[in-house]
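All protein chains but one are shown at their positions in the complex.
And now, chain A:
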Amino acid sequence: MTIQRLFIANRGEIALRVLRTAHKMGIETVLGVSEADAASLPARLAGRAVVLGPGPSAQSYLAIDRVVAAAHETGCDAVHPGYGFLSENAAFARAVAAAGMVFVGPAVTTLEGMGDKLAARALALAAGLPVLPGGEAETAAAVAERVRQTGYPLLLKAVAGGGGKGMRRVDRAQDLDAALAMARAEAQAAFGNPAVYVERFVARGRHVEVQILGDGQTALHLGTRDCSIQRRFQKLVEEAPAPAMPDDARAAIEQAAVRLAQHIGYRGAGTAEFLVDAEDFSFYFLELNARIQVEHPVTEAITGVDLVEQQLLVAMGHPLSLTQAMVRPHGHAIEVRINAEDPDADFRPAPGTVRRAAWPAGPGIRVDSHIADGGEVPPFYDSLLGKLIVHGATRAEAVARMEAALRHLAIDGLPTTAPLHRRILADPRFIAGGVDTGFLAGLNPTEPQP
């Protein structure tokens, strides 16, 4: 089949990102927006925008019936879910198919298997991938039982989760009850499911993930991304390929990801996330994100592959036109997330109005953002204002380019993570490459002087 008219069931920069590729491919677009986003940039640039409901996500972006009805009534033949919201929701994918439209994503069975961390773990084990000790826990007693297996420190994760929501690190037994209540509340609010998962916490770990592409028959990888710089388990800086890692260690992780993708007959773009020991490069499968990732542009920068285009082609039923040998990454790419948050106030989210947004520009620089002068950041959604991506022939060149770009970035009207990124770029550990997930805690608290 050919997609004639695509419904985009998302907002912000990723809605704009999907619009761009649809435009390039000559596909018509309809964007579903909340009332709070009715005048947003993606709504203005889409072929057509329809209002799904009020600002709160539960009444708009997460309202399956409204999204499917809007897509159907506007004559769309496919739905792109972006990331977050309904992107990995099997009930949504099923409802889209039941309405006679194509869901741009993997098979419903894949979403069911990968949306549940426990089932994902079982599939990974069956595919021969290593996993961490831990498991799901419904009740307080079950949590206590899991804690006996994992010990402290441990991680609480939302079973239905992703993106750091509902995730808490617990170091001491006396903190468990409070952390559990918060994790369950966040999991309920973000995913509609309060169930949590208890897992051993590896002290010196790196977060390395592999971009995969599959057409249901065959699968390949587009190399690694390192996303070790996180706060509250949300990524802040991502780079491709994973730096300061032996080639054979990188290859082992890439091959494990492809093995999993082949084992489950993966269709579309996905990301296999691994925890990698910073010292010996042993690795554990964490989860498979069955969607486009926020940080996908770093992979696009080094491979030249448009991942959204690949998603749409696979959704149309085309076999992969790429082979593993055709994927020839070159250079190094880094992305920083510019969020509306105050890094000096524990990353407190800061919704509001952006008076002026001067983003960097130039060779090797890409900005994916829906925020221009006067842009609104509603309090209902996540705090991402935009992504600044640089590409260089070497990692050193990419680091230098990012450092210069950040110096000229100016977002006025609300606090952003930009000052934090300037500190990260000035840190000798980051410049050397290969930092672990504890990096931020050891960061110099003052911004470098120009």
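Quick note on the criterion: contacts are C-beta pairs under 8 Å (C-beta built on N, C-alpha and C of every residue); 3 or more make two chains touch, one makes a residue touch a chain; residues count from 1.
Rule of thumb we're sticking to: contacts and distances are computed from a predicted model.
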Can you pick, from "Biotin carboxyl carrier protein of acetyl-CoA carboxylase", "Peptide/nickel transport system ATP-binding protein", "Iron-regulated ABC transporter membrane component SufB" or "Chemotaxis protein CheA", the UniProt protein name of the chain not displayed?
"Biotin carboxyl carrier protein of acetyl-CoA carboxylase"
Answer key for A:A36, A:L320 or A:A333 versus the chain not shown reads A:A36
Going by the contact rule already stated, which one of A:I14, A:I27 or A:V198 would touch the omitted chain in the full complex?
A:I27
Which is it among A:A46, A:A124 or A:A137 that touches the chain not included here?
A:A46
Missing-chain contact among A:A405, A:I424 or A:L440 belongs to A:A405
Chain A, residues in touch with the chain not shown (by the definition above):
19-20, 22-23, 26-29, 35-41, 44-48, 55-57, 165, 181-182, 184-186, 188-190, 194, 232, 340, 348-351, 353, 356-368, 372-374, 376, 378-383, 404-405, 407-410, 450
